[in-house]
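Here you go, one structure.
Of the protein chains in this complex, one is absent; all others appear in place.
Which chain is which? They are A and B, in the order written, and residues in each are numbered from 1.
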Amino acid sequence: MKMKKSWIGVVAAATLLLAACSSGDTASTEDTAAPAESSAEEVVEEAVVDEGASGGVEPLNIHIVAAKTGIISPFDIQPAEAFTMAIDEINAAGGIAGQQATVTWTDTKSDPALTTQIAEEAVAAGANIIVTTCDFDFAAPAATVAQANNIPALSLCLGDRKGTDLVTIGPMSLSPSPGNAFKGSAAAEFAFEDKGWTKAYVLQDDLLEYTKSLGAYFKGRFTELGGEVIGEDVFTGNEQLDPAANVTRARDAAKDADVIIVPSVVPAATTMIKAIRDAGIDTPIMMPGGAVDGTLVTGAIPDISEFYSLPFACMPAYCEGDPNPQVKVFADAFKAKTGIDPYLSYAVLSYELGKALKAAVEQAGATDGPSIIKAFETLPPTDYLTGPIAWSETCHHTTGRQQRVVEYQNGKGKFVTLITPDKIAAVDPGNPCEAAQSS
Amino acid sequence: MYLQYVVDAIGTGSLYALMTLGLALVFSVMGLMNFAYGQLVMIGGFSIIMLRQQPWWAIILGTILVVVIASLLMERLAFRPVRAATAMTMLITSFALAQFLQQAARVAFGANPRPLEQFSELSVQYVVGDLFISRQTIITVVVAISIMLALTLLLKKTNIGIQLRASTEDVDMARLVGIKSNRVIASAFVISGVIAAIVSMLFFATRTNVSWSSGESIVLIAFVGAVIGGLGSMVGAALGGFLMGFAYTLLNALLPLELRVFADAFLYTIVIVVLLIRPSGLIAAKGARV
Partner (left out) sequence: MSLLKLDQISITYGRAVAVKGLSIHVDEGEFVSLIGHNGVGKSSTVKAIAGVVRPTSGSIWFKDRDITQMDSGDILRMGIAVVPEGRHIFTRLTVRENLVVGATISRDRSANLKNLDSMIDRFPVLGKYSSRMAGLLSGGEQQQLAIARALMSSPTMLLLDEPSLGLAPLIVQQVFDLLKELNEQGVSILLIEQNAAQAIIASDRYYVMRTGGVISTEARGGDQVDVAKIEADYLNFGTV
């Protein structure tokens, strides 16, 4: 329904975008003529199904199993829309290997049990790609179903390594996010090397695996570099959060800190940051990731200062100066499609995922799960929007991503620098991306 | 520093006491645990966002007006038709209403938390010796005490107050002396709405967002506060709510780092222990019906 309604807008946006943008998605249909790694069996099968079709590839039947409602929906809605936008653009430009892809998005209501059911229905409906949500706990049920059916489980923006470590769920899971290890480590390198901060106070939100692992990797890399964590505190960032005790403690304990690290998510994060500032604590605050960012921050704390975040792009609605002009083109097209500015940077990840999916399927020349995943692993580093990224056999998060650092002063976000960490903190021996992402 | 925690805890406790009062009042008058009460606070939050650019008095009056109207509509459209039904029916009605209002708010205001521009006037800090006291805390405590005094006066000195208390104790007898239960119950919803509106202003002034799900945790706190205070007793409700907030903040303050994230679990363990020792709450109301 949603897709139909905005169809005209999509076409308009796609045309606009294609006119302006020629990098990244120029792969033409000729490339798909040679199915590189498909087995003979699959070729035969395709021939039966797709006789007379332009390429040797089945039309992609993509099912988004993500939340339109419930607790995780704020992180799912825009990425799912951006992913759909990428596929719409691809279809408008001739499709994937000449085939029009279809996208179906069913609301999981942020309910894991319902997520399993919807994923099973998607498989029954012939899905050959399942797109899962941005949080491990909510994506795992769908990814498990996909894995059991050998269907790629592509997450919109999942950052927890358990979602992509090839073991917990299995090798069919993959995410456009560089992962929390990457972000936490990047934040630590920026803090220690670029800013010269040596003493950090970590105010940890234990609400999600996401927030906990960001904090752990920040601390790991920061201490590896020689920084000191001079104090730690913890809170649970649900809606009944009462920041009073944490702030009182921070007043003393964070007195000598160069930076207060708050790995959290909105809305709790802004409530905590506001409480810290209200208490007269002016120490720089940093979120070692991209979830506390954008208009969710500037709308709530219009005069926010000395706040740093690490998003994937510096979105023009709230941030000035992204070095890549394509980001603005994307943001404008997104607004034209949905009527809303991207309020976080996550939408760029799933947009890139959509573009990379086309490249992977066309490289594979096949639509069976293992072939698509194999192709993702072997795609050369490509700039789909924000900078060159690639996946590898060992790491199903992206490597090489240029994380943005954004600085907020007087309620305005400003691009500071691009950062790709030199080394991933050696915190988690089970992290297969540690070697792949360390340069 | 410990004294500072006590100041923090008093602020939170006062807010929770108010939250609990609004829920307990309606319960004691008509035996209805109104789980949609949290949604009144949520509605208050959204009306603050809508009125954010107006002068402060307009925000206050407008929010009270909006929430009171919502509360009265709730009573008239949802609860009056089922008033003669069992307590279970009313409870289920209130759950359904809470769900409906949440979903309506999600449709109207979107799935994302809506940023609420902070009130910088409220974040002024006063330093007293070693203590930091924010204007917000002072206002919360003063408003909570004023509301409790006003409610006490209203209940003790006005006819409608006496009728409310009579209905609270024995609704059938109240009818036999000619008290109009429609009027009394509607006025309980008005008072409950005023309190919910004030709670929403005090609560969201420390938050930075309002979302369609904002009411859930509030009604939970109020419900547990009312139960440990003693259902049906106003003093008990205020005390129960206060202790909930007080204990929660102190647990957050005093538990060691490794245990701090379990503050909720500790709090509810204490609640269970209290209820095991005093099953009808700290201040049990005579003749309270559950």
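Heads up, the rule we're going with is that contacts are C-beta pairs under 8 Å (C-beta built on N, C-alpha and C of every residue); 3 or more make two chains touch, one makes a residue touch a chain.
All values reported here derive from a predicted model rather than from experimental measurement.
Student: Given the contact rule set out at the top, which of the displayed chains would the hidden chain touch in the full complex?
Tutor: Answer for the hidden chain's contacts among shown chains: B.
Student: Determine which one of B:Pro55, B:Gly178, B:Pro256 or B:Pro279 touches the chain that has been left out.
Tutor: Spelled out, the listed residue whose C-beta touches the missing chain is B:Gly178.
Student: Of B:Leu65, B:Ile162 or B:Leu275, which one is in contact with the hidden chain?
Tutor: B:Ile162
Student: Can you list, in ascending order, the chain B residues touching the missing chain?
Tutor: Against the missing chain, chain B presents residues 159, 162-163, 165-166, 168-170, 172-180, 285-287.
As a convention for this text, only the chains that are shown with their structure count from here on.
Student: Using CA atom averages as chain centres, what separation in Å is found between chain A and chain B?
Tutor: Roughly 39 Å separates the two chain centres.
Student: Quick check on the complex: what are the chain B residues that touch chain A?
Tutor: Interface residues on the chain B side: 1, 4-5, 8-9, 11-12, 103, 106, 111-118, 120, 123, 125, 132, 134, 136, 206-209, 211, 213-214, 216-218, 220-221, 245, 248-250, 252-253, 257, 260-261, 263-264.
Student: What residues on chain A touch chain B, complex-wise?
Tutor: 68-71, 73-74, 77, 206, 232-236, 238-240, 242-249, 251-252, 266-267, 270-271, 273-275, 277-280, 295-303, 343
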